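Every protein chain of the complex appears in place save one, which is left out.
After this line comes chain A, so read on.
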Amino acid sequence: MKPIMLQGHERAITQIKYNREGDLLFSSSKDNKPNVWYSLNGERLGSFNGHQGVVWCIDVDWTTTRFMSGAGDRTCRIWDCETGKEIGCITSASSVRTCMFSYSANMAVYTTDKAMKQDCEMFIIDTRVVDDSTGQQDPILRIPIKGSRVSSILWDLDDSIISGHENGEITQWDLKVKHLCFSYCGSKHYLPEENFFVNDMQWNKDGTMFITASKDHTAKLFDAKDLLLLKTYKTERPVNSASISPIMEHVVLGGGQEAMDVTTTSTRVGKFDSRFFHMVFEEEFGRVKGHFGPINSVAFHPDGKGYSSGGEDGYVRVHTFDSSYFEYNFDY
């Protein structure tokens, strides 16, 4: 396959996301301009200019009308997808690490970092009408997070939120119970040690399972109802992102040696491949090379016929699978 390389960013990619139909691909990086591309030919539709810091997280709503980004400049901004204009800006006390629209996009959640004497906090905001006043509105719900900070987040429809934490914990928050939230299941990704944080979480197609990617060198598949651990995919490097194929029983893992460790280890290559695992048998069956640094984000195209990866090297690579991928039969 001939990947398309998108080089609209000047620094490491932090997250990539397809919209629901998969015709657009959004990307954010440690420079301050998230970009949006046509996934078919790699043409850049535009960039969202306005942030003044590292853009950590992006999300796009169900109808691809609004785009949200959270950044290190302590703002969470909502943009019009069609014009690239900023329509709402919410300022928080510390940098915004994760954000996501709810399924209906009537609500959105964002979490802030534990920094500058601020505790990690989760905010749920009303996004039915987004305009200049959005920044002044009080959030619907404010949940202080005691303990380790939130490093990734997922909405389960409009009812609950699943958060992945820096210590490897995964917590589900029920929002329906009298607007009081509680964490009814804490499933450890790993032993409660430092640095095993959950880098990324992604849904499967029908929202019954999600996959987590963790620094403990594994990706894990969980049942969304009760956070039951279903499968574990083991590698020998930190996993930064994982995605589930919508049409095949495949998952793709992206990761690699951390950028800060590259110089302190000897000449061995860092294994910056995208790695394909069989979802059920937990066995690796394929690899795709390409990036010069660790992969920070991977995403399957919603039609399952391709995938994209964004790396520490600042490139997004859009792949369309060859027929060999579809013809490949996993032996078991």
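Rule of thumb we're sticking to: a residue touches a chain if its C-beta (ideal position, glycine included) is under 8 Å from a C-beta of that chain, and two chains touch if they have at least 3 such contacts; residues count from 1.
Basically, contacts and distances are computed from a predicted model.
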item: Protein name as given in UniProt for the chain not displayed, "N(6)-L-threonylcarbamoyladenine synthase", "Eukaryotic translation initiation factor 3 subunit G", "Guanine nucleotide exchange protein smcr8a" or "N(4)-(Beta-N-acetylglucosaminyl)-L-asparaginase"; value: "Eukaryotic translation initiation factor 3 subunit G"
item: Contacting the left-out chain in the complete assembly, out of A:G84, A:G147 or A:G304; value: A:G84
item: Which of A:K176, A:K225 or A:R287 contacts the chain that the document leaves out; value: A:R287
item: For chain A, the residues touching the chain missing from this view; value: 1-8, 21, 23-24, 33, 35, 37-38, 40-49, 63-64, 82-85, 263-264, 266, 276, 283-290, 317, 319, 321-322, 324-325, 328, 331
